[in-house]
Each structure stands twice: as structure tokens, then as C-alpha cells.
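Here the complex is missing one protein chain, while the rest keep their positions.
The first chain written gets the first letter, and so on, giving A, B and C; residue counts start at 1 in each chain.
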Amino acid sequence: MVLMSYASSILGNHPAEFGGIDRALLNEAVDACVACAQACTACADACLSEEQVAALAICIRINLDCADLCETTSRILSRHTGYDRNVTRAVLVACVAACRSCADECEQHAAMHEHCRVCAEACRRCERACQELLAALT
Amino acid sequence: MVLMSYASSILGNHPAEFGGIDRALLNEAVDACVACAQACTACADACLSEEQVAALAICIRINLDCADLCETTSRILSRHTGYDRNVTRAVLVACVAACRSCADECEQHAAMHEHCRVCAEACRRCERACQELLAALT
Amino acid sequence: MVLMSYASSILGNHPAEFGGIDRALLNEAVDACVACAQACTACADACLSEEQVAALAICIRINLDCADLCETTSRILSRHTGYDRNVTRAVLVACVAACRSCADECEQHAAMHEHCRVCAEACRRCERACQELLAALT
Partner (left out) sequence: MVLMSYASSILGNHPAEFGGIDRALLNEAVDACVACAQACTACADACLSEEQVAALAICIRINLDCADLCETTSRILSRHTGYDRNVTRAVLVACVAACRSCADECEQHAAMHEHCRVCAEACRRCERACQELLAALT
């Protein structure tokens, strides 16, 4: 997989120490955040083109929040110069909250809109990956 | 002030209900996040041009994190369609953590670098504004 | 104005040379981009809460594009380490295109939605500021 190979390759050649962070959990969290951000941006736009867009307004809003938070989380997790435990933990908690809300909302439209079904799947994966990384940071 | 007038003007003409959120605290939090993001982006780059950049590596890193988190927080606080209390609270907590870490770091270089002194001020204002909004959301 | 004072204060204490870039035009372009990004994010969300949201779908879409491009442009213009003329010019051209399209669209709804009227004003200011900076870079 091309994307993973760039990211994990750079991470594998990073001069900083990584404290006790598990590399596999870290890689999965970054990849899940990036994939979820992309899914949420695309789902928001697909919802916007639906005829019944008014019924999807809340879904679009949480999609946009989730995309922004996942992108920011992926960036913070990709930096290792001067690791800051408090900031890392707090952004992971926020990312989990956004992914959970977005998945809950998208799942309600999953039977009607395939883009919501796929987006909910991306959100659940990201929620899980961030929770597992959080647990490992404790 | 031009920036505030666009933002508060749009907020004042938003069709959504605002629950019990205090508009003055909300406006100040959004403006403080936007100003802090801008200060952190500029401070990171000013640090990068200093001769003693190696001594500022951690400062640059937390500047970048803080810019990303403040931008995301300002976006989430600017949306009111389908207000989500959990996500709003969690991103405010994360923003406070980043602003505090960035202010702590920049203050150590404030005597030597005026850009760090100004950035620390922007971070402290944002830390305070987000905390006050958080307290009001409880 | 607090925001301007952080940004221009940091810019005024930046160690890098600024080539021949006019500082007043640069400051105005950064401030206009930041204000426009904030206006577009807020306008997209206000549109999303309108009853006739289906008629505003294209407006929401260009609002989101314009917010993203203005934010990226403000970041690139806030960096001065190793100035890159090609990238700076190209991102300004793209920002002008997005601001023009967003202003054109918002102006069509300005009589009905005050948030669109205010957003169009922010977009026109940003379009003009970026064009003037572009002309000065030639």
C-alpha cells in the first residue's frame, strides 16, 4: 500500500526517540485518521448533493467537524520532536468523540445512502484506533 | 474591528438556535482561536529563521500543533447546525492543553525572541477564552 | 485591533529578509484571508441551517473550498523562511479564483440571507487584497 509505505518509511527513519509508543498502534491511528478525514469530506459533499439534503444537515455538520479533527490528529500524531503527552492524549480524546458522533449519525442513514455506510465504517475504525493508542499511552 | 464584524455579523444572522451558549464568550473564543492560530504559524516560521533554530525545535513543534488545533477549534465553534456538546467540550479541552503547552514553551524564549513573547500572549488569551467558554457550557 | 497586532508584531520581529515585498500589502492580504476563511466557514454553516438548504448547496460547497484555500494562503503568506515566488504566486491566483466564485455565488443570495451578504463582502476584500499583493510581486 503506497500511502502506508511513505508514512511508515518516514517514521522508520525519524531521528527522534519514540518513548514507549507502540509503532504499530501509532501507524494504524495515523492511517485511520487520514482515511476517516477523507471519507468525511467526501460524505459531506455527497450528502450535499442529495435531494433530501435538509434531512442530512446534521450529518453534514458532524462530517465537517470530524474531517477537521481527524486531519489535526493525524498531523499531531505524525510529529515526534518533543512529544507532549497532555496534548496528544487530549486530541485523541476529542478525535474519538467526533468519530463516535459521526458514526452514530451516518449509521442512521446507512440503509439509504451507501456513502454514509462507508463513512460510518471509516469513523468506527478511527474511533477504535485512537482508543487503542490512548490506552497504550496510559 | 473588521474581522470581528464579519464573524459576529454572520453569527447574529444564523438561523439556528444557540441553546444556552453565551454569545460574547463564544465570539471571544472564536476570535482568540483565530488570532492564536495565526500567531503560532508566524512564530514557528520566525523560529525557523533564527540562527539558534536547534534550540527552538520543540517550540516550533508545539507552535505547529497549537496552530492546527486552534484552527480546528475555531471552525467547530463557528458551526451551530446540530450542536454536539461532547465534541465541543472535547475540542475545547484539547485546545486549552495545546495553548498552555505552547505558552509555557514560548515564555521560556520571550526575553530573547520578541515573536515568542507575542505568541505566548496570544496563547494565554486563547487558553483563557476556551476555559471560560468550557465553564459556561457545563 | 488585537489580531492584527499579534500578526504584524511577529512579522515585525521576524529574522528573515523580506525581499521586496510591501509589508502593508502583505499584512492586509494575510488579515483578509483569515477573515474570509472565518466568514466562509460560518456562512456555510448558516446556509446549512436554512430551510431552503437545497437551493444553497452550491453556495455551501464554494464556501468550504474558499475557507480551505484562504486558510492555506494565510499560512503560506505568514511564512518567510526561504521565500518561494512560484508557490506564493500560484496560491494567490487560486485564492483569487475561489474568492471571486464565492462572492459571485453569495451575492445572488445577499438580498435574502444577511450571512451571504456579509460573506460576499469578506470575499471581495480578500480577492482585492490578494490581487494587489500579486501585482506587487510581479
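Here is the rule we use: a contact is a pair of C-beta atoms (placed from the backbone, for glycine too) under 8 Å apart; a residue touches a chain by one contact, two chains touch by 3 or more.
Note that the coordinates shown come from a computational prediction; the quantities given were computed from them, not determined experimentally.
Peer 1: Hey, which of A:A46, A:C66, A:C102 or A:L133 is the one touching the hidden chain?
Peer 2: Of these options, the touching residue for the absent chain is A:A46.
Peer 1: Which one, C:H14, C:R79 or C:R124, makes contact with the chain that was left out?
Peer 2: Residue touching the chain left out of view: C:R79.
Peer 1: Tell me which stretches of chain B touch the chain missing from the display.
Peer 2: Missing-chain contacts on chain B: residues 44-45, 48-49, 51, 53-54, 57, 60-61, 64.
Peer 1: At which residues does chain A meet the chain that is not included here?
Peer 2: Interface with the chain not displayed, on the chain A side: 1-3, 6-7, 9-11, 13-16, 30-31, 34-35, 38-39, 41-43, 45-46, 48-51, 67, 71, 74-75, 78-81, 113-115, 118-119, 121-122, 125.
Peer 1: Tell me, which residues in chain C touch the chain that this view leaves out?
Peer 2: 57-58, 60-62, 64-65, 68-69, 71-72, 75-76, 79, 81-82, 84, 86-87, 90-91, 93-94, 96-98, 100-101
Operating definition for what follows: only the chains that are shown with their structure count from here on.
Peer 1: For the sequence-identical pair chain A and chain C, determine the rotation angle of the Cα superposition and round it to the nearest 5 degrees.
Peer 2: Superposing the C-alpha atoms of chain A on chain C needs a rotation of 180 degrees.
Peer 1: Which chain's mean C-alpha position is nearest the mean C-alpha position of the whole protein set?
Peer 2: B
Peer 1: Roughly how far is chain B from chain C, centre to centre by C-alpha average, rounded to an integer in Å?
Peer 2: Comparing mean C-alpha positions, chain C is 19 Å from chain B.
Peer 1: Let me have the rounded angstrom distance from the C-alpha centre of chain A over to the C-alpha centre of chain C, please.
Peer 2: Measuring from centre to centre gives 27 Å for this pair.
Peer 1: Return the residues of chain C touching two or more other chains; collapse runs of consecutive numbers into ranges.
Peer 2: Those would be 45, 48-49, 51.
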